[in-house]
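Before we start, here is the structure in question, set down as structure tokens.
Some chains omitted; the rest stay in position.
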Amino acid sequence: MSFGALRERVCAANREINRVGLAILTWGNASEVDREAGVFAIKPSGIEYDKLTPEDISVVSLETGEPVAGALNPSSDTASHWHLYRAFPEIGGIAHTHSPYATAWAQAQREIPCLGTTHADAFYGAIPCTRPLTQAEIETAYELNTGKVIAEHFSENGLRALEMPGVLVSAHAPFTWGSDALQAVVTGQVLEEVAKIAAATLAIDPGQGGVDQSLLDKHYLRKHGKDATYGQEKTA
Amino acid sequence: MSFGALRERVCAANREINRVGLAILTWGNASEVDREAGVFAIKPSGIEYDKLTPEDISVVSLETGEPVAGALNPSSDTASHWHLYRAFPEIGGIAHTHSPYATAWAQAQREIPCLGTTHADAFYGAIPCTRPLTQAEIETAYELNTGKVIAEHFSENGLRALEMPGVLVSAHAPFTWGSDALQAVVTGQVLEEVAKIAAATLAIDPGQGGVDQSLLDKHYLRKHGKDATYGQEKTA
């Protein structure tokens, strides 16, 4: 099997989507890029998680967006992943799910304000929501345009992919990313929990805005960046 | 055992209702039709899912609505299933549950607006809610009239059963359907998740209406119909 280690990691990350409850049925997919080899590996379309094997994982060219290994059709969302790997060269893995609370915020077409330290530990500010796609963007190259509208939002708002490792696509659902496929799924899990707590917060007090910048800085920076103190090693 | 393969599939589909959390106790039933044989098989009334065996499954005549095989009384909702198989000749299986969020929308007597792609992937537009039954319809042939009020709603609103594979019965609960019993249960699972996400969306933003037709077309049609691209085979 070509790209064996990559496909094993991507298979495991996709199964993790199901294990942690981010997707029912086949409602999510994870991928990981090997930039030296010029490919990324992604879940095949419509296959159930508990039947997924590394051999089933599709391998796609980073240059052309076309499959180069694997017998099955890659995920219908492949072009979205492809564009994000090209727009964000610093990321190594992507996860896309329809986890319920993150999807509810996406359907409400609202960014998730940073209401506390749970959020600030992982996302450096409000989790953005893209603009809706236009009718023309939907009708032609829809999945590619989904990637483009994400990249456009980050570019226009000066957001950096590693500081803001997730986004809500308007009327659709979340994408998250990280250093590899498994980390992208973990960030999807964090996003879902943050989205759930934010919805519960606004139900208790609809007027809550967001935390002060100093609290955001403290929590984000103690876990990320050169002066991080969380965990067992400094992150470089 | 007569109709053995059919009863095994229906038994498995009913157990799936419980396994995926769509019903507590005995609050749901699934059936499947064999149109050549002129019968449908359905869960017996009041039997717990984990004790259910293929031999317990009731077989009912599609012509008369009366039992033709099986020692137990068929589901109290049998006449509703019977009418739907006759009104919708294109369907092969039906599931009825009291899953909590779909039931909440039914009790609110409101259709579920299409608020995003999760919904559009499975239902081609708002998931309808029937009118309430009249007192006369409740008092005589209630279960049959439940089927009739569903068929009436589809007929009067120009809805097609395969494009809109589910409905909310006002003040009651959902029915879903598909190519067979298991697919009807899967659609019930999708409906419950869509109903939950829609409720959460309106809690975040009560003003949300529904997605544009172009997004609905894109998502519904990439999974269904002759030009579908999702999964590993074209659906004809």
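The chains carry the letters A and B, assigned in the order they are written, with residues numbered from 1 in each.
To be clear about the criterion, a contact is a pair of C-beta atoms (placed from the backbone, for glycine too) under 8 Å apart; a residue touches a chain by one contact, two chains touch by 3 or more.
Worth saying up front: this structure is predicted, and the values here are computed from it rather than measured.
The copy number for the entire complex in this file, given 2 shown chains of one sequence, is 4.
Here is the rule we use: only the chains that are shown with their structure count from here on.
The geometric centre of chain A is 33 Å away from that of chain B, both derived from CA atoms. On chain B, the positions that touch chain A within their shared complex are 20, 115-118, 186, 189-190, 193, 196-198, 200-201, 203-205, 208, 211-212, 214-215, 218, 222, 229-232. For chain A in complex with chain B, the residues that touch the partner chain are 24-25, 27, 44-47, 72-73, 76, 98, 100-101, 103-110, 132-133, 135, 138-139, 142, 171-173, 199, 202-203.
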